[in-house]
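The complex appears here minus one protein chain, its other protein chains still in place.
Chain IDs A, B and C follow the sequence of writing; residue 1 opens each chain.
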């Protein structure tokens, strides 16, 4: 089981801020494929990965990173702090 | 007649903050020569022109600048504001 | 070094004053404050979403990196989230150092990283709807100078 978090317009498009999932994926990209296949709203949210960022256990990571041992994955658009 | 002002260690070396002088000099360098010739304390203050700055009528200038029309000449070390 | 992520307002004057009073030996204090622009009256509010937990860790990491790179006496980051009105302070950074070069560089470094690497997302609420602020290429490019 893995916690998946969504922020900003990713959260709005998918319609929820977080969910707990069972996944067979071994990489972030694999997880994205599973999500895209679930429902149209996921496919819409993950249509363009270049517009997305990912954090693994609250650290910025990349889509080809392995998921082994990861408890929390977060997807969000490029940050706009400051 | 011209007002001559001294600041910081130039003032301390010469021993006064300002004086009113009659000068025949046509440039700042000429005025410096006249001052140097007056007394030892002036010669000491003006020993090294590279350690000095000059302002004419409250604007930074240079030692080869003409004195025509100038009412106030100020000599001082490089500034240390901020 | 203090990092605060909060929904409540902060008093810029009080913070800058307290910060600069508590840096014995420092000769230079720089502060940066980001305000909600009104965009010529088109903006009625700004909503700032963040990633609780990661936000604090990410900012603390940036401050630690600034301390590694420059000779700092102290540093402070306060960043708000939630709904803010035009004119309100979104965030502030303050740095103190012996010399101005270190204080300025560290403040700019922290700002550049906060812009693009701290997990905040801004949404502008206007008369004609709400829109997520897009990240700017220029902000990403700004990171390359460090």
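We adopt the following convention: a residue touches a chain if its C-beta (ideal position, glycine included) is under 8 Å from a C-beta of that chain, and two chains touch if they have at least 3 such contacts.
Small disclaimer: the values here were computed from a predicted structure and weren't measured.
The missing chain, though absent from the view, touches B, C when the full complex is examined. Chain B meets the missing chain through residues 5, 7-9, 11, 55, 58-60, 74, 76-82. Interface residues of chain C with the unshown chain, by the touch rule above, are 11-18, 20-21, 23-38, 40, 87, 89, 98, 100-101, 103-104, 107-108, 111, 142.
In this text, only the chains that are shown with their structure count from here on.
In terms of their C-alpha centroids, the spacing between chain B and chain C amounts to 48 Å.
Between chain A and chain C, the centres computed from C-alpha atoms are 26 Å apart.
Centre-to-centre separation between chain A and chain B, using Cα means, comes to 72 Å. The residues of chain C never reach two or more other chains; the list is empty. Those residues of chain A in touch with two or more other chains do not exist in this structure.
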